[in-house]
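So the structure is just underneath, and the comments pick up after that.
Note that one protein chain is taken out, while the other chains of the complex remain in position.
Order as written gives the chain letters A, B and C; numbering starts at 1 within each chain.
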Amino acid sequence: MSTTSTIVMPGERISAIEELAKSKRVILGPGLRRQDDTVVASKAGPLRHKEPSTFWVDNYQRRYIPARGDLVLGIVRSKAGDNYRVDIGAADTASISYLAFEAATKKNRPDLNPGDLIYARVLNASADIEPELVCVNSVGKRGKLGVLAEGFFFKCTLNLGRMLLRENCPVLAALTRELPYEIAVGVNGRIWLKAHSLRETIALANAIVALEQSGCAEIDKICDNLGDFLQA
Amino acid sequence: MNLPGKMDVGKDKLRQMNCEFNPLSRCDGSVMYSQGATVVIAAVLGPIEVKTQNLSIDGSYLECNYRPKAGLPQVKERIREAAIRDVLELALLAEAHPRSKMSVQVQELEDRGSIDACAVNSACLAMLVGGLPLKYSFAAVHCIINEQGEYVLDPDQSETLHQRASFTFAFDSVEGNLLLVQTKGAFKIAQFNDIECLCRAASAEIFQFYRNQVAKYHGRSEAIAEKEEDASMET
Amino acid sequence: MFMNSNLFEPGKSKPERNFVQLAVKQNQRFDGRRSNECRDVELTFGADWGTVAVSLGETKVLTHVTCDLGAPTTSRPNEGKLQLNVNLGGVAFLDEVQSTHDQRSLTLNSLLERTFRSSRCVDLESLCVAAEQHVWCIRVDINVLNHDGNLYDASTIATLAALMHFRRPDVTFADDELRIYTEKEREFIPLLFLHYPVSVTYCIFKSSGQPIVDPLLLEENAADSVIVLSFNSYQELCTLNAGGTAPTNVRTIMQCARNAATRAKSLVDFIRKALSLDEERRLQGGRLVQGLVALIGENQQKLSFRKLMGHQKQEPQDLQSEKMDVDTKAIAKPRVEEMAVEEESSKQETDAPLDSSSWLPQDEDSQKLPTPSEASASKAGKGKQNRSKSKANKKQQAKKQNNSDSEEEAKPVI
């Protein structure tokens, strides 16, 4: 995944993509806009390029724009009729039907009450309609989705969430060396952590948040001295 | 009592600009921006839920407030707010998020001259860092003609006391056409054109400032991207 | 419209609440502070008189004081006017339609009114230019920039610092002809103060008796009850505002009061020191006066509590915490669970030896009636409304606190 990290500003035409588009299909990710065969950036940030022909702008963002297939962490806000309102940090609250849980039938409904944390997948979302979530995969099994019990939950920026979710991300590897833990990272910039003891959970959360504050340039330095974070 | 402002900068130069991204934690994007001694803080939240009366199906509703330091906004502040909203509405890509609201708040911290231009620039920076979809970025420049008839770019408060005319221009970053013109005082058309070119040149400098700041702010995560590459190469 | 999801409020989800309760029980806080340790306070003075930006950790407040001449109220012809105005709706987005909003701004408004106006901390008689005709009307605007917990302390510190930093123009009134002097002609005059009130906020959790000071937004939202005490620098209580669902016995409140008294005293000293530093800079000529530009980026001459007050911050209140530290450090490196248990027991020890003698603030017994000279000020300031500790829920508490003028004199139960 070669990253051409040139900074693009909104309104700028990106000619590289236009040439490429003449020959073969190009995938425009978020942050790029097509104006009948010219490609214009609509957000400011580094332009990322993934091998075949996928381009997107990796800009700093805290507000989540729901998109189909994303795995998100939501807080159940309220129960409206036969579906729940879930806050996933987007423009409006998402809805999830009570049937979208494993082994949920008309009679035995999932015990979900406001304030619970769920890890769900965005079923469909577009600018006009309210996003819809689902907590069960196509086979009907819960897989990795579902309600998250205790542990600690905090919000971070979308960039940090995405950075943690890249294949073989060094941070997670480094954290694993330090202590056993369980983590659920939502693409909507929310992280849920669970370690054996409370002190470890706090130290883990601080380590991740420190990564965001101090900027990710010195990522190895942070990974090395995670040790002292955990002792602090 | 002179502040870091016009004294140490030539007549046709912009005052020293600096900005800090995301000092506030509650909103989606915030920036503290200063031009010379004038300091403004702008924050952006959106797209968020919109009240039903100003809901529109084909675009997002833009709410823009300008808050002075002291007391309730008077007429002067309302005019400034209206100017900022017009420029933002032109630049914002509203149809990207229909049925939603984009809220931009500008809070004046210290007014040491040309606060209008400062507010517009801080709003633009806040939208850039807040991740709002924009057609183009924009920059505003303020310029006056003092008694001697000279053009003073981005004047300090002390110079604006006795000025013959004052101009505020806003340019967009793609074609560079004019988004906002606010003039006060008597001037000739020739002077108007000269000042317009002077401001256009200055706006290029501001766009460069935006790019550098965004690069610096993202510089942190760029290194991580490279790191990712090496890390994934090695493993 | 459903409970809106515009703003992410930490502490609103169940796992977070349970986590914070558990953390407080084990005397652990998210940012590593101890239960009686406060965040660093940073003051930045604006270019003109009476503007100060305070940042208490992430919570940022900007206060601006302005004055103009106006007619006095008929009821008090020879007194100036002091008007406090809190606006939350600006950059902090606190006016988003939320159930907690009105409750937050109500309590903040009422607290500031009681701390600064009904406790008569500014000597209003000195603001009178001509009885019944012209008096100075001081207007204080408190703009909340960012709310990361403990908005009360941040705004009271900001307001006090701004009022102390404010200078009003000199004015003469000769045979009903008013003459206001500009800065060049006559030096501006600061306000006169009778006492300097500052508030300290504690959060109490059902899971552990130990109250925590200066809560983060996460802790404030997950807390069961919030106690706001404001003391002046003579360690007299100006306001006490306790509400919430956690039953708090008198001993805890007294413990909070004692810590708050010393904290308030050190805060006022810090503000005075910061003011004198700012004074020097202004005298040395404008070059050093950066105004609020100093907020941006790192600047060395930051007026921060830790830096100015240096290490003698360890007042007596820390004696107790040192003792606790010694215990925890003494334990080498046991497995973490055992450590938590150890802390449990060590905290018990520190509570036990709390005999009655060490309850009261060291230098002045606040129970005894204060000396007559300050009788007028402190009696008025003694508007101590000792809220009943009953299980009144938060909403009802907010309504009861608003009748701030009821001088309900309740002797603390010892």
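Operating definition for what follows: contacts are C-beta pairs under 8 Å (C-beta built on N, C-alpha and C of every residue); 3 or more make two chains touch, one makes a residue touch a chain.
The definition used in the following text is that contacts and distances are computed from a predicted model.
Looking at the choices "Exoribonuclease phosphorolytic domain-containing protein", "DNA replication complex GINS protein PSF3", "General transcription and DNA repair factor IIH subunit TFB5" or "M-phase phosphoprotein 6", the name in the UniProt record of the chain not drawn here is "M-phase phosphoprotein 6". Considering the complete complex, the chain that is not shown touches A.
Within the full complex, the residue among A:Ala91, A:Leu133 or A:Val187 touching the omitted chain is A:Val187.
Touching residues on chain A toward the chain that is not drawn are 1, 21, 24-30, 34, 37, 39, 48, 50, 54, 56, 65, 67-71, 73, 119, 143-145, 158, 161-162, 165-167, 172, 175-176, 179-187, 194-196.
By our rule, only the chains that are shown with their structure count from here on.
Each of A-C and A-B has its own count of C-beta contacts, and the greater count is at A-B.
Computed centre separation for the pair chain B/chain C is 34 angstrom, with centres defined by C-alpha atoms. Mean C-alpha positions place chain A and chain C at a centre distance of 38 Å. Computed centre separation for the pair chain A/chain B is 31 angstrom, with centres defined by C-alpha atoms. Among the residues of chain C, those in touch with two or more other chains are 4-5. Looking at chain A, residues 92 sit in touch with two or more other chains.
Residue ranges on chain C touching chain A, taken from their complex, read 2-5, 8, 10, 12-19, 22-23, 26, 28, 30-32, 336-337, 339-340.
Partner chain C is touched in their complex by these residues of chain A: 75, 77-78, 80, 85, 87-90, 92-93, 115-117, 148-155, 192, 196-202, 205-206, 232. Remark: chain B residues 1-4, 18-20, 23-27, 30, 32, 34, 37, 39, 41-43, 45, 48-49, 51-52, 65, 67, 69-71, 103, 105-107, 109-110, 112 touch chain C in the complex.
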